[in-house]
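I have a structure I would like to understand better, so I am pasting it below and will then ask my questions one at a time.
One protein chain omitted, others in place.
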Amino acid sequence: MKMIINGKKVDSESGKTFNVTDPATGKVIEAVPKATEKDIELAVDAAVTGQKIWAEIPVWQRVQVLRKFLDLVEVNKEDLAQTLCAENGKPISEARGEIGNIPIGFSGFIEHAKHYYGSIIPQGTEQGQDKNIQMVTREPIGVVACIIPFNFPCDLFDQKVAPALMMGNAAIVLPSSDNPLTLMKLTELLVEAGVPNGAIQCLTAPGAVKSAAVADPRVHLVTLTGSTEVGIDTAKIAAGNLTHSALELGGNDAFIVLDDGDVDLAVEELVWGRMYNTGQVCCASKRFLIHNSLKDEFAKKAVERIKKLKVGMPSDESTQIGCLISEKAAVKVEGEVARTVEQGGKIIMGGHRDGAFYEPTVIVDVPKTADVAKDMEIFGPVVPVIGFDTDEEAIEIANNSIFGLSSCVFSRDQKRAFKVATAMEAGGAVINGASFFRAFEQPFGGWKHSGIGTEGVFSTFDEMTRVKTIVLKNIL
Amino acid sequence: MKMIINGKKVDSESGKTFNVTDPATGKVIEAVPKATEKDIELAVDAAVTGQKIWAEIPVWQRVQVLRKFLDLVEVNKEDLAQTLCAENGKPISEARGEIGNIPIGFSGFIEHAKHYYGSIIPQGTEQGQDKNIQMVTREPIGVVACIIPFNFPCDLFDQKVAPALMMGNAAIVLPSSDNPLTLMKLTELLVEAGVPNGAIQCLTAPGAVKSAAVADPRVHLVTLTGSTEVGIDTAKIAAGNLTHSALELGGNDAFIVLDDGDVDLAVEELVWGRMYNTGQVCCASKRFLIHNSLKDEFAKKAVERIKKLKVGMPSDESTQIGCLISEKAAVKVEGEVARTVEQGGKIIMGGHRDGAFYEPTVIVDVPKTADVAKDMEIFGPVVPVIGFDTDEEAIEIANNSIFGLSSCVFSRDQKRAFKVATAMEAGGAVINGASFFRAFEQPFGGWKHSGIGTEGVFSTFDEMTRVKTIVLKNIL
Amino acid sequence: MKMIINGKKVDSESGKTFNVTDPATGKVIEAVPKATEKDIELAVDAAVTGQKIWAEIPVWQRVQVLRKFLDLVEVNKEDLAQTLCAENGKPISEARGEIGNIPIGFSGFIEHAKHYYGSIIPQGTEQGQDKNIQMVTREPIGVVACIIPFNFPCDLFDQKVAPALMMGNAAIVLPSSDNPLTLMKLTELLVEAGVPNGAIQCLTAPGAVKSAAVADPRVHLVTLTGSTEVGIDTAKIAAGNLTHSALELGGNDAFIVLDDGDVDLAVEELVWGRMYNTGQVCCASKRFLIHNSLKDEFAKKAVERIKKLKVGMPSDESTQIGCLISEKAAVKVEGEVARTVEQGGKIIMGGHRDGAFYEPTVIVDVPKTADVAKDMEIFGPVVPVIGFDTDEEAIEIANNSIFGLSSCVFSRDQKRAFKVATAMEAGGAVINGASFFRAFEQPFGGWKHSGIGTEGVFSTFDEMTRVKTIVLKNIL
Partner (left out) sequence: MKMIINGKKVDSESGKTFNVTDPATGKVIEAVPKATEKDIELAVDAAVTGQKIWAEIPVWQRVQVLRKFLDLVEVNKEDLAQTLCAENGKPISEARGEIGNIPIGFSGFIEHAKHYYGSIIPQGTEQGQDKNIQMVTREPIGVVACIIPFNFPCDLFDQKVAPALMMGNAAIVLPSSDNPLTLMKLTELLVEAGVPNGAIQCLTAPGAVKSAAVADPRVHLVTLTGSTEVGIDTAKIAAGNLTHSALELGGNDAFIVLDDGDVDLAVEELVWGRMYNTGQVCCASKRFLIHNSLKDEFAKKAVERIKKLKVGMPSDESTQIGCLISEKAAVKVEGEVARTVEQGGKIIMGGHRDGAFYEPTVIVDVPKTADVAKDMEIFGPVVPVIGFDTDEEAIEIANNSIFGLSSCVFSRDQKRAFKVATAMEAGGAVINGASFFRAFEQPFGGWKHSGIGTEGVFSTFDEMTRVKTIVLKNIL
């Protein structure tokens, strides 16, 4: 496939390419252009021009263009799902789900954009302002670089590209080099739907080259979902030009079951909250803090339940758990599990790797001092169980982390559940459900090293626009 | 005076001090502690503890504490004004005005905090969320470093400290080394009013030591008003810990008079918009773009009007224009005026310096290619007049700057005024008034190199809190 | 055609019918059932049941049903436009426009409903509430009677039925007896699209029978657009059961041209603002207050401009002005013009009636004491010109009316325009445009005898729901 720069399907100006591989089979799917800094520059050139044209188009007409895009997605949905499955390793059923989310996510932003109102600060409410009316409006922020991770490329494309476009910005999509193909196709569909040249582009660039986009002073916002390490590097580069950045980064979410929690419900939520996408989820539940009186029951039932899940080739219709994004990723998980065992954990299920496949794994007796109980995020289907005695101890363990993405608590007592939820140093707190909860509406975002800013229909427009106050001075 | 750390009046642990000088007379007013990185660390230690205590106090009780502070300010207002006048060089009348703003600004934040509501994303509005209720709440962000500039120290103290405290945060005040005394006094009054130890502190620190506060990972937000250069450095350091930053930086605001503009009104607004605080205002009008048919009339009337202003010692009751913050600052202005003359401008009034005093100065025939017409911000009472022929040319000149703080346009025609206001790449656009407009309510903030984020009663709470979404999963 | 009760196409239980006539030709188009109070009772029975079913369907699924309705409208649009033209007398071009508005209006409500959030009043903001969280939610109001006038039946159907359905209510449509056919067809399409039985119904009922719906205690909201007389009667009946009522009633909007107003623009706006729909518009400009220095020029140019409009048979493609809704309506206009002449006006154009057709008419020298200058609303293409000398006099004349629907002012001076706009005792004030302005978003509603409540995407949901505060007491 080609990149999209200035409305055209192009190769890299260098002529170089790199391969996209199916992680389940190791086979090359296709070669894609390897973008250079020069390509980035050309794309930003086009974005600057395209943004001005796109911003002149009224919101309701932008809606028509994006609705046409959704029609094209509908026509191509099976092809998109198969592409996503192949390049990502996620089960085909999950890939279909993610493609099926596109109309949900895009529609949210489309609709809300038409009812995104400005504000008036009336005369006379503040001393000294008796005759002045302040009109608070929202203007496009300009060129937006969208750096998108491998795990849910389409969901994040929805979260970033839809609001960027609806607010009159130009979006430059920078997919993960592991699996850019689906996003390249989606970008083509946006062009086909009528987004003007330069207003939507897609470049397949190595990480260092992505940084060139962040460093370009004509880029006004970088919206990135990725690791904390990459997030910090990006923030530093962006700071050099006072470029805005919105960062959704790593997490190590606590999954807390209090002594009155519903263990069966918790186990069922674990399946969704830790096994979905083979555990490669930023807000997956990653630390299972189970009251000591329940932890054996929980572990036992978790093993029983997980065993019922079918692990298999992603393309197989019945597969429920596929492989990781790459063998490299699986090797990393392998090392992290080993470290957890060294630090006191006992594996009672799983623990083996085969290529990019890593078995669903349950580790009990993990001490709260272990790395995984604090700052080590495992991006795979691993369930480390950590015991605790009191609500306070659970809160303390949960908050003893550099991360603060989301969290969850199971209790039958509403007061205790709220007490824990309120105490969580995290951007989310799910009561009686897994921390893996991300509605498109939700202002999703982490505290501490889990990010800056929130993302979702409820709030993204605030980040993708700039405030302008038009003052009617002495008008009254 | 002493610093305030953990509720105590203290010296620097190093025992070192530096002098605060009256810029109008060159006399030392008082020595203050020269904070070190160790002092910063102690302050952050105390802030972490104090913030937790303060956040537990309900909003309505925090209000009572801050209202008591306002009572203390009322009692001490003349002393505060004299201190501000002496250390800053601004006319005593303006110093009194700034102290008089404290109750206006604080009240705004106090009141709004009591009516700052959360949101509910109801079940069933998004596919897949039929049984889940999302409660979007706002939590304190934690420890806030408030870096405050010399020009309006109290106004910016209001803008930063009041919302930080109302939202349950701990504030560490870092005043300008040129004039920290008034803020040290205000901090003492907050302690006296009952803000707990550590929740409000004030350290007199050189710039490099301030950076230690920015670099401390336990500081969650840096709110800074200052130069773009310092802003960028701060942003870079903050990025290292994913510390939030809110930056109000430099500006070079255009003051546009269209061919149908009211010249007399424009000249009157110039007095306020360029001469107030001897021109040391971030959103002062700094580039006077006057239609060629009006520029001679404008320049002539401006000179006549400015001549009526009384320049004198700041402490003199009748003085309208005082000195700059330091002789160094005045020398800088002198150099910038010289450069403007080199680049084609002609001085028709003023142009001389005497110590920290710089005469009100009008420069005509400034070409649009001159530095002052683009990116050179002059922080003094200087009026460079640049001609233009068409509305489009005026817009082009105005936007041809790295800055985008505010702007203004004078026209009798509402449509033309809105057209220009809408085209301004800036956070503000005043119609028929100077760009120097900053209501406490206003979400004030710059575009491009003028900053990130907005500040004001309308919006600051969003920056001084973190979103938490509490999900009631399967509740219905 | 038949009525729709409980999902079925039915006759009146009495078997009686009445004729719907083409006002331009006097020919009967079709007979429709003449509903009785028994029919109303059956409909309310079905609505009570249907509402409960419909309210259980999540918002996003209701959206899918209404989008299917819009697809059906698209297929049937020419038939709907022809029906509307025939039964209403409006030019076919205007009828097509009104059908074309259906997707615009419905989409607005559809979209906004998906992002209509609740609020949280957090703990601790009010003394005594330190441990309580208040969740402010919106629930369906129940059964909504939609009483719709003849002049823009589809636009008002959009404004009433779309929000009623989106909020989970049952809607009973009660069209004007003059022209119910288009709405009967639209109701059929809603049923076809999948709105459950009873949740959408349409009854062709004489005014007195409509009152039975208002009087039924199981109807929770009456939303009516119509005359002030009918509005007051309705409000009285509704009061008996504490039934909510939203009333958009009569108007006699002032159209003010100040001495610096743009006469050409004003004349052009007059065409839209007074001649559209042959003047049968609630917020048409109905009193032309023209500064004495401009009134002759205005009258002359108005006559010239109006003469260019093509009066003709509504069904003729080139017709710009059709007939009134009935000969009776035209006779009423004839009488009102006669009264205006008696009271001092001079006809300089038009003034004749032919069946249901009434000529575009301009009357000058109308004294401000004339009925038309105050409380007599003429529902036809009549332009009474009233002179004035000062802005204050114009304001006084404009406000000297029992009505307060909308208003407008023409001035090149923004301050004067705002001064007049602010002084208007009316729900709208258009600057440099006719008072006939009604965006679907706008919270449209009159002051004084022009109504109670506002209607539009921005605000209607507030009227079509009931607030429920769920208190989590002592939760923290």
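In order of appearance the chains are A, B and C, and numbering begins at 1 in each one.
Assume contacts are C-beta pairs under 8 Å (C-beta built on N, C-alpha and C of every residue); 3 or more make two chains touch, one makes a residue touch a chain.
Everything numeric here is computed off the predicted structure, so don't read it as measured data.
J.: Using the touch definition from the header, name the shown chains in contact with the chain that isn't displayed.
T.: Counting the whole assembly, the omitted chain is in touch with A, B, C.
J.: Would you mind spotting which of C:75, C:232 or C:338 touches the chain that isn't drawn?
T.: Spelled out, the listed residue whose C-beta touches the missing chain is C:232.
J.: Spell out the interface residues on chain C facing the chain that's missing from view.
T.: Its contact residues with the unshown chain are 104, 108, 119, 121, 125-129, 132, 134, 136, 228, 231-232, 235-236, 238-242, 244, 247, 249, 418, 421-422, 424, 426-433, 437, 439-445, 447-449, 451-452, 454, 458-459, 462, 466-475.
J.: Quickly run down the residues of chain B that touch the omitted chain.
T.: Residue positions of chain B that touch the missing chain: 107-108, 110-112, 114-115, 117, 414-415, 418-419, 422, 441, 457-458, 472, 474-476.
J.: Residues on chain A that touch the omitted chain in the whole complex?
T.: 58-60, 113-127, 130, 135-138, 412-414, 417, 431-432
Rule of thumb we're sticking to: only the chains that are shown with their structure count from here on.
J.: Quick one: chain A and chain C, Cα centre-to-centre, how many Å?
T.: 46
J.: For chain B and chain C, what's the span in angstrom between their mean Cα positions?
T.: 49
J.: Could you put a whole-Å number on the gap between the CA centroids of chain A and chain B?
T.: That pair's centroid distance is 35 Å.
J.: Using the touch rule from the top of the page, what residues of chain A touch 2 or more other chains?
T.: 108, 418, 422, 441, 458, 472, 474-475
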